[in-house]
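A short write-up of the structure that comes next.
All protein chains but one are shown in place.
A, B and C label the chains in the order they appear, each numbered from 1.
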């Protein structure tokens, strides 16, 4: 019974926890569609959020999209949906169409960005976004504003120098930033055990003078609880937190990968049983916020959105080749036109 | 009384502890001479070991110069003397003369290197030497040889990405390497408190799955004890250790620095009272291995060596300008001649 | 002679050199169990074990830095950077360290490492899986830069790179991996670093290029032949050191030079080639030295239309060649 009100205890309304579920389902639906499109030869590349939706939903709901900056990484589809992107925006990106708000189709899918939504433009070289979030947090501190900055990355990426340098600086100045590590156990084919020798990525926080927390990333409510505390601490001048969400990547690294060479099917099947979508659905059924019928309707809605988005994105015009040389630098003409 | 046999308990002979003291005094004497030469306008640059001789002596005596690789940093004058360099070699370097074994006068003083002594050539960009030592340790492991690799650096440098990435890799493969941080409280003008937010640099080791140890770097015997254990562990397959020696830089950062702008004279005077040379001398007096007369003789010997080295180095010929373009790549002729 | 893919030739060079000399080992991201994301190192871990085919954590600066240290202790590391774009975190280790090891130690130390990296676009890799990185390093004394265009050279030059006592950057054009096949000599051989190769003899115009550009130029040349234009093609093969003599000979041969590369133009390798010609063969020229290079944008986009607009192709090359011939 106590469990029944978990989301209420955490300060989430019924609608909010249902929304959380909705974004997770929508993200999964978009993601699955991309794989289909890729396998059908319609889009050249997919990089997935599958398995990490719960962690991202928990994190996203703890942030305030009206003021907090995020520097997401390529798996954060669910997070950017919470931040206002849509099936359509992400499918436009997948098809590399100029209407894509992330990059006008210039970047691969999964390379998010949107200035008006405070989604800092991301790139492929891993870890570079970590100091960017810290820089945004520095701006908050310098101007005395109460926004926080959030940055996510994989456990493999926590080994990059940029993570270390950025975390160190954030620690010294107690900046309002949350480092969110989505530990999905693999960096492409290299397992956690060959990526790092400490038990938890979160253990590294001690080396930067702030708190590190490990959380079950397959439990969006638990992630929300931990993230909420981290965000509040940051907003109130308490400095950074390193949150490590233990997750699992349910599909290959990307559409170019074949994960059978480095992990067993049993391991993957086992992980699927702990899928955060399955778990949150069960919770919602348990607390009576969802029925199988409602779930089916919700999934149909997601599918409808994705179908519509796919149709739209596929038909949307390609970039005019003449735009290739645009926006290397500020352009007077264009500049005034914005 | 118990204290009287400290060095014996640690496995050092009377002669060894006297040698330790000798190298510390010699290093200090060389270092002081360089300042004089600089102030007299005879050499353009000095970067000092003053205050860190004890830490370096403790470390150097725990290593086996007949097989262990070292990747020292620019303050490690005392260490390279233990590794076989001399007042003469370092003064040749200070004058930028081609007979200098470190770099043929090509690098600034304090940029050590010597292949036959396993002193890996160092540079100015801080931290780059850390992965080099780890690479040497990897070679030891791959070939099943029992040498260890040692690398030293300042506390400011422990913030560089290269430290993080190298330590991480060493941890994963339990490589025979010792990370030796000479924490002298400042990185040029920036105090420890603005360089890092953790209490000890050694705390960072936990993030790499190996042990971190803090040691009083002003006590060479204690450094020796800690280093000896770390070296033995590494040699026996136990993996890396991060040793942090708490020291203090007694002079400005370099001959180009003026430390009055960022620290008080009182602070420096206070630190001088804990100088490792003063402390080891007292120990040697206490245990009867030294008298004031013997000490004076030893210092005179150091001064004589330094005088002789200075005279030699100053008179040594300068590099032939034609050699400027030598050794960019392997040169056939030269190659066969070696 | 066996016919091999470009990628097979690279694999074979690694495999054979590792078998020949046990100091040689491979390190990089996903090179072991996965055999590399392009599968260049497939099968090597089974043959040589997990240390000689070392799955490295996701840290490029350490890949290169550890390779340098291992080399200092007597090993011969061949580091793989998964995509040339991701070599940038390792630039400090490459330029401050590897390139200067010998010089700064007055010939006491050296740095016999190889860094392999797949580069170039046209594979929908977008901004960060398509870049050409060679110009950045070609500027740097102490490094050698190799960009083979054929399977024979890919193998022969990689063997030379591994045996070279100095650091060599070995850039492999991704588009050539499986699209280009060619004869590869049986048995052990090596191709000297620093020598360009004439790929086609001709009298009207000279194209100087490397990597993918060689194939585009060859294609274009056979079209132009039908139009009565005879093309001389020089494949640089090594970008540092450049084969100045071969460049000047090729320029003098026709007096009309087009330099082609995918990397962008400003301060690119073509600038140096052009400057060498302007310095030493100016009066042998019958036309301005032209350069056809990637456009001056930060990198090629994902959008298929923009990627196409960015990439060189036979038509673009042929068009420039025609214009030059007509000059």
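We take it that a residue touches a chain if its C-beta (ideal position, glycine included) is under 8 Å from a C-beta of that chain, and two chains touch if they have at least 3 such contacts.
A quick note: this is a predicted structure, and the numbers were derived from the prediction, not measured.
Every shown chain touched by the omitted chain in the complete complex is listed here: A, B, C. Only one residue from A:135, A:212 or A:252 touches the chain missing from this view: A:135.
From the options C:5, C:138 or C:254, the residue with contact to the chain not on display is C:138.
Annotation: of C:5, C:41, C:59 or C:92, C:92 touches the absent chain (contact as defined above).
Annotation: of B:213, B:268 or B:328, B:328 touches the absent chain (contact as defined above).
Among the residues A:17, A:47 or A:172, only A:172 touches the chain that is left out of the figure.
Take subunit A: the residues that touch the chain left off the picture are 69, 71, 98, 101-107, 111, 113-115, 120-121, 123, 125, 128, 130-143, 149, 161-162, 165-166, 168-169, 172, 326-331, 334-335, 338.
In the full complex, subunit C touches the omitted chain through residues 61, 85, 88-89, 91-92, 95-96, 99-100, 103-104, 127-128, 135-136, 138-142, 240, 242, 264, 266-272, 274-275, 277-280, 282-283, 285, 287-291, 296-299.
Residues of subunit B that touch the chain left out of view are 44-45, 96-98, 103-108, 111, 123-126, 156-157, 159-162, 187-190, 194-196, 256-257, 261-262, 318-321, 323-325, 328.
In this section, only the chains that are shown with their structure count from here on.
Centroids built from CA atoms put subunit C at 41 Å from subunit B.
For this pair, subunit A with subunit B, the centres built from the Cα atoms lie 46 Å apart.
In subunit A, the positions touching at least two other chains are 159-162, 194-196. Multi-chain contact residues of subunit C (touching two or more other chains): 56-57, 59, 61, 89.
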